[in-house]
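Just below is one structure, and these are the notes that go with it.
Apart from one protein chain that is not included, each protein chain of the complex appears where it belongs.
Order of writing sets the chain letters: A, B and C. Residues in each chain are counted from 1.
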């Protein structure tokens, strides 16, 4: 059933349990400012709403139902205690502008999280304010800009970004008023250091780097790269979306980065919620501390306080009305405390073990790896170029057919560098049995793509809908329901 | 995927988050009393457990996903606030043997529920102790027995039960040491009062009656029946499983009943939970008050207290270790308070409206009603005898085909009196749209049973399994998993 | 109207279809003098915001106490996933799986539950639940009498939870069954084997053995089982399911094991909730499965030979067998069993053993701390699982009240139920009790005892 909620609506139906009793006058408000017609929200009973959204939910693949090896997204288990605790009345009921004295409980958790993130990242200070990775990036690059400006180093108008970078990196640089220069990648997955050398200069504000990169390999020349950029007077930004690969093993601060963001909804297992919310804390080296966004959480003689613009005059400012995605930060903190000191490294260990196992097995099964000679990090790239040439079956077809077999598809067609690619990230929380099942499904699909090409090309066959027409979606834009519009 | 949890288990896997750290010695316990081999419980990760049971849950039909017109079971909407509130720490964390002073909150709710149930039932006193309808019946009949015994009226060894009664009624009478005499039903659905007259006598301990009866009609001669039984010295037991039909309209106490039970998991909307828990409070007229089970909740100068055997020397005793299904009682209380005075009657009104609407529409659609001339109460019976004769398609086939069409089947083959019967109870919480959908599905199946008989006879086709072999289940009893046993 | 979706227009349309002019007409078969729509007590309706406020206040007023009380219900850790998954609508709002094909989720879960319980108890069969522990014992007694025919006496030790004995009496007394008490030894707090020996007359259907017993002490189960079996008598074991992660399973007691095993399922992931809902479990040997009460799930095949699950042996049950059924039970405790199945899966054998061991160790530590106080001593010299009886030289009622005021539930006073134990308290420390909490308890206890 995919009837829309609006199609189940009946004019005049009221869900009384949610309907405050009493009549409340708004006669004192000017008629001209009042709404004349009721908004076309659904008029359904509580049962209809619950039934509809329960049934809708069942149409989703999710970590709680399926293996979900979406590369770069780190779809790991979301412990249920995190959700429970973040919803405790004392946490969920607190108004953001209440005096800090009424929030020592939540602030103590957040402060502890800051300290934990400092420890694992090797940075001097951390701000929890950014609400997702992309906002973390914005924050970081804005701080780099503020740093250069504070030193009146105004010629630096360029941000360097490897061509393999996530789309948010160049988009962020532009939002901060920079131009973007792409640095090519070598065949072995490392940055082309000669090209980099040629590109850096007095115009360089900084370099954004993901390490391990989005190619699923560790950038081995990171120390040289850092030196190059620093020598040119630029700063280094670390996109920490792949931190899961090196958690507890390598500290970005020690690789030479000046500013980093972490995706807590990835590495720290907060729920992805069908597209968020996330949390993208930033960590900075000493010289960038003054520029951190406000509010900042600080401790002063055993009390937790919020620092504002008056306390931090050089701050880049606020990123949101309040202080970020607190409830998500709480979930991440709980997860971090449950991992504990000894558990951090294990995350990287087993995420890497799972990825390398899959890489080797799939290779043995005849699939081509984009970076054959390299170790996988927590993820790796498989290219289906050969399969496409031989049978016409694309990475997209493979992806859709995987859905039929009960596996969410890996990330497809990203990074753009690699043709017909699958970016596969199993995460540490999946069992050997699940990995073997996925590998077997991949091999099966390859057989099918030879013997039953059409079956694969027309997949999926067992989902609520068959393959959807994306082109039509963009051409005949229908983003708001009106009766009989399809 | 219906792989069993045991098939996902790997020896030695530990779900550490739930594993208390530390080593705890049990060396002080005698070796002979210790377990030698670990129980074969699943060894899975938290994610595996969550994924497995999430996926299993999706295989169910439930009120939250489907129309579920299971007659006699009153599958109405379960408001989510009831679940939320019953799980509040203050409620869910209280130990049952804590002093009553630590439970004034919960006791005040339960006491209020007692008073509400007294009001709607017209009885003198109510006990919340019974944990389901059947235990309510047991309690009631045991009190009837205690009453006769207290009067040394020892010759009464028989309980009268209409042949249409629910199976729990005769089973209960036997558990209380009585013999059961069945009273036949007339073609119009009323009790055969002449047969009853002939059956009552000095051996009669009492009569158990459901009104509206399980035939979906109101027993019109209830006043005469009560007089007959009372004159013979027997007592009247009211099986309140069908109270939804007359809530706020008729009080069982005023029909002449001496003792009743109510199924709160039906009339008061507590969750059915895949088979329970329920709550089956009993209400009694004055003469049975001394026999009520313990503990009883009473009020004494503003404080709520529990009365025990010392306070109630004639009590039939305890029904359980503590005081019944408190958490379910709380849910029922919340529902009752949300209905409120004005809402009680509406339940009966709209449950009855829905049932009569379906009855009329299905009749117009050509289906035969078992009690054509009668009003439906909150439920009604349709007989597929004609369809079976004409096409060989049985009520069971209809039921299974309904599942294919996205509707849970009504109660089938009960009451046993009516051949090929469907006992249909829509409840007040279903919308007209849903009722019309069901009616259309029924008509469609009738067409199919003529044109595509085999399709119907081999239904279901769209569920996780095809029709299951119940005979094999009983013959080759397999109730505990062992590898490779199927 | 709360929870009723009808608009006035729809109501009108439906009335027209039926051919009546208003809803009241639909009740025209009810004798007019029986209609009474007047409610005197029921208060006006409350919206959800209002009832939530009221409930929060009530729950708040009951507060939060540190429990050192067990006596049949235990505060254990419950993984967060248990209730978040168990209350998914598909489990929460489904009913008894009468349409097996549309209920494979619940059915497979119950089959898995049965397997877990059978394994935990080392028995061949488990049913899908009974109401709770005490009434489960009553059902076991009735079952043993059915299985034994013409034997109507049950040997019930004094070491059983007294509420279990009372419940059993209430439920079985009208069927001509006699319950004979077996004394306990004042030294060990366990069944007095000497007295027991004299009780085995021909009419004894079964011996009940609690393990651990009400005093927390461990019974000599091997000897007891063999003794009973030698006398042609069935054995009904009453056990704490969590304890079975470390204690010998009833199916392995003595030569041939217990015949019926029952108990309270609450320790397996069910919150205390002032006493319910919990669930009773029952396991037995294959031989007497047809005497078993309650629902039973079987694995079978579908029309295409694929595995599936269904209610089975329904011919034992009231809805088929009516007055000849093995019990009148119908609705059982499905949702609680769902939670328990999740609990056992999430904890696994190692997690449950750890919880059991930690409870044992904590109780030992507690006993050590409390008996260090002058005027507090252990009563019985038996090994115990996670409860222990202490004799305290201070008026118990006052003591309990005073300690409650400190936010501590001290334990269960035994005086009301056991002669000679007037000054005794049954205490318990599960794995959730911290040393700090124990020290705090000890501190207050010392203060009170010393001033007494």
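In this text, a contact is a pair of C-beta atoms (placed from the backbone, for glycine too) under 8 Å apart; a residue touches a chain by one contact, two chains touch by 3 or more.
No experiment lies behind these values; they were computed from the predicted model shown.
Novice: Give me the visible chains that the unshown chain touches, in label order.
Specialist: For the complete complex, the undisplayed chain touches A, B, C.
Novice: Which one, C:261, C:283 or C:432, makes contact with the chain that was left out?
Specialist: C:432
Novice: For a quick check of understanding: of A:343, A:419 or A:437, which residue touches the chain that isn't displayed?
Specialist: A:343
Novice: Would you write out the residues of chain C that touch the absent chain, in ascending order?
Specialist: Per the touch rule, chain C residues meeting the hidden chain are 48-49, 52, 77, 79-80, 84-85, 87-89, 431-432.
Novice: I need the residue numbers on chain B that touch the omitted chain, in ascending order.
Specialist: Contacting residues on chain B, toward the hidden partner: 10-13, 16-21, 44-48, 50, 54, 79-81, 83-85, 89.
One rule holds for everything that comes next: only the chains that are shown with their structure count from here on.
Novice: How many Å are there between the centre of chain B and the centre of chain C, using C-alpha atoms for each centre?
Specialist: Going by mean C-alpha positions, chain B sits 20 Å from chain C.
Novice: Taking the mean of the CA coordinates per chain, how far is chain A from chain B in Å?
Specialist: Each chain's C-alpha centroid was found; their separation is 48 Å.
Novice: For chain C, jot down the residues that touch at least 2 other chains.
Specialist: Within chain C, residues 1-6, 10, 45, 47-48, 56, 79, 81, 85, 89-90 contact more than one other chain.
Novice: So which bits of chain B are touching at least two other chains?
Specialist: Counting only residues that touch two or more other chains, chain B contributes 17, 46, 50, 54, 58, 63-66, 77, 79, 81, 338, 429-431.
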